[in-house]
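A protein chain is absent from this complex, but the other protein chains hold their places.
Chain naming follows the written order as A, B and C, and within any one chain the residues start at number 1.
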Amino acid sequence: MEKVNKVVLSQVITPRDPQSYKGNYGKILIIAGSTHFGGAAILCSSAAVHSGAGLVTVATTPEKFTAINVKIPEAMTIDYHSKKDLQLAIQNSNVIAIGPGLGTSSVAKGLVKAVLTNTNAEQTIILDASALTIIAETDLLLQSEANLVLTPHQGEWQRLSQLPIAQQTPENSQAKLRELNPKAILILKKHLSEIYYQDKILQIQAGNPGMATGGMGDTLTGILAGFIGQFGFSIKTISSALLIHSLIADDLNEKNYVVLPSKIIEKLPKYMAKFSQK
Amino acid sequence: MEKVNKVVLSQVITPRDPQSYKGNYGKILIIAGSTHFGGAAILCSSAAVHSGAGLVTVATTPEKFTAINVKIPEAMTIDYHSKKDLQLAIQNSNVIAIGPGLGTSSVAKGLVKAVLTNTNAEQTIILDASALTIIAETDLLLQSEANLVLTPHQGEWQRLSQLPIAQQTPENSQAKLRELNPKAILILKKHLSEIYYQDKILQIQAGNPGMATGGMGDTLTGILAGFIGQFGFSIKTISSALLIHSLIADDLNEKNYVVLPSKIIEKLPKYMAKFSQK
Amino acid sequence: MEKVNKVVLSQVITPRDPQSYKGNYGKILIIAGSTHFGGAAILCSSAAVHSGAGLVTVATTPEKFTAINVKIPEAMTIDYHSKKDLQLAIQNSNVIAIGPGLGTSSVAKGLVKAVLTNTNAEQTIILDASALTIIAETDLLLQSEANLVLTPHQGEWQRLSQLPIAQQTPENSQAKLRELNPKAILILKKHLSEIYYQDKILQIQAGNPGMATGGMGDTLTGILAGFIGQFGFSIKTISSALLIHSLIADDLNEKNYVVLPSKIIEKLPKYMAKFSQK
Partner (left out) sequence: MEKVNKVVLSQVITPRDPQSYKGNYGKILIIAGSTHFGGAAILCSSAAVHSGAGLVTVATTPEKFTAINVKIPEAMTIDYHSKKDLQLAIQNSNVIAIGPGLGTSSVAKGLVKAVLTNTNAEQTIILDASALTIIAETDLLLQSEANLVLTPHQGEWQRLSQLPIAQQTPENSQAKLRELNPKAILILKKHLSEIYYQDKILQIQAGNPGMATGGMGDTLTGILAGFIGQFGFSIKTISSALLIHSLIADDLNEKNYVVLPSKIIEKLPKYMAKFSQK
């Protein structure tokens, strides 16, 4: 198991080309939120914007548009009940993150299916939270032409892999991932989170129990989307996203008993500058 | 009357286990808010989140979902008009705080009754504000299998106990609490607030008149919920919650004529770190 | 013309009694806002809360409840279309501020009339903005059993007094105020604002052109309401409210080309502490 440390950050977070424009930094679609879980869509899309994503669109239920406008005026919105708008947004995006606060309704299932089946090899899908539950509990297969990133915590990985937490050894998890989809990247969120990709297993050398609070996973998903949108789909990009999330949290935890997701989000631009190549 | 001082804080606010996850830090249900009193639900749930609660769900009227999403994206919401959703949320929670901004409508009365009768000895109910008025003014009895915490100010305690403020001596209040419910904890909010539990009477050695402003009690209730969710139901936990609330307010009051609840809330993570065992 | 300087602040902003509670610091009713002028209600009530008002209720159109909950969770709301709720709120308040963003609809006129006619000598009414226009343009008389405070800028004073701005000399303004209502206090907002009360004319020795921006008057009205609620209706209270508003603005203006009302509001608790008697 390879350990991920800060070196990867300066390899990934490269200086921007002066001639570039926002289209160069990813077109991100975040499919998230539902009547009772509005905050997840906010945290996820806010994290994407603060991590430098060029263009962020949030597909959600229209009841949440006002809260999103207030909290992330930089983001655009669409109504995920509109098949036409959703289809167009999927086509126009490089990275699609689906799941935070989505719930497991039939609408949500339809959204997961639409994303898996309407994407191509140039695109990346991040499956998180409710999206993973839907795949675990329905007949939807974990198959897509797009690059796949799965972000379960241990309980979600149990539901998806059928591996009880006690049996989630690196070997077992690796084997199960191969069965489910040998091309996917698995991020197993836990104390010292692990990343599985083909033959590789990486471990994040950061994180703390002050992060054990609602919305922390939604925030990570947003950072992942922002990083993949800017720096491309790769194990290094994904390692960097996880590491910076935990490093910021560790610094905050020195002076804060609990680390609130919103506090991590607002520090992203500074930490990215700090670790960027000069 | 025993005096509560800072020693209790480091006994209660213990370091977190690195292997822990958010489910270890309390599943809090806050039943609060109504059309004309939306802010109370916000302050109470925001205080719970900032005091480190693992998972916070706000049961309120749907008109308030947007404001809650904006101010506390870390929290989930349910519609308290849905009996099914409410019943499920009560079952899934360790701590239920009811009352801030709830009003005294028949819906509110039904909610108080549902909470008192659908909980068990593993759970704690915090009865605040409107919930106390409802119990004082209707035929609802102060009885539940759950642990009970009452948080009246002097006027509310008068309505509940029939003791005029001038007669609210420690002895009288203790006797009345025994009549009402001998297992409950009473927090009597006043200049130097008092805590009553069985044979014990404790007094908080902090607090200032800059706290005499709307929303201060809603905030305390949120901190109580967060602390009980993390540290368990005990007289020490409750003392700590009250003390930290007033200590932060005292520090703020040195440079602020009035102490706004939102300012106390945002300082919670730092003060908890400061007083936590190292 | 007497000059108002900082001495008055320490006379008015006295230390709070440790035994006091929020009911001691004013029950403020702010009747403000309409579909197109929602921000005025927010700035006015936020200023009242930050200046230390004990309890603040905003009577407005329900469309604005969400924005008020987000920005001032410490405040309560009522729907000013409900005659019953409004009547009760007027009775229960010490200070009623009416006008910011209210517009001049027939509903607004009805509100001004209700306030003027349903108040008594123990109460204070602050008439601002639209409320002044309504009185200038309709047959409503500037009469009430309550204490009256008028807060026109020069254009509004012209409409109310029929005095063209060039003729608004101290003598003329004083004479016109006697005609309109000899017991009212007039605050004439301009460069070095003036206060007229019976034989007295006072001038505020602070203020700057960076304050020439939308919402500045709504903010002053909120501070006036908060101060009168806490410190009582008097020429000194009113002078203090005006002076602190301009002093904060002057400090901000040293480093800010334009002084935004929200910035003044957030500094109120600190400046009040600074000028309070120790």
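Criterion: contacts are C-beta pairs under 8 Å (C-beta built on N, C-alpha and C of every residue); 3 or more make two chains touch, one makes a residue touch a chain.
This is a predicted model, so every value here is computed, not measured.
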Shown chains that the omitted chain touches within the full complex: A, C
Residue among C:A53, C:V70 or C:I125 that touches the chain left out of view: C:V70
Chain C residues that touch the omitted chain in the full complex: 35-40, 42-43, 46, 63-64, 66-67, 70-71, 153-154, 190-191, 208-210, 212-216, 253-262
Missing-partner contacts on chain A, residue numbers: 13, 16-22, 24-25, 49-56, 62, 65-66, 68-70, 72-79, 268-270, 272-273, 276
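We adopt the following convention: only the chains that are shown with their structure count from here on.
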Labels of chains that are neighbours to chain A and to chain B: none
Euclidean distance of C-alpha centroids - chain B vs chain C, Å: 35
Centre distance in Å when chain A and chain C are each reduced to the mean of their C-alpha atoms: 49
Multi-partner residues of chain C (each touching 2 or more other chains): 66, 70
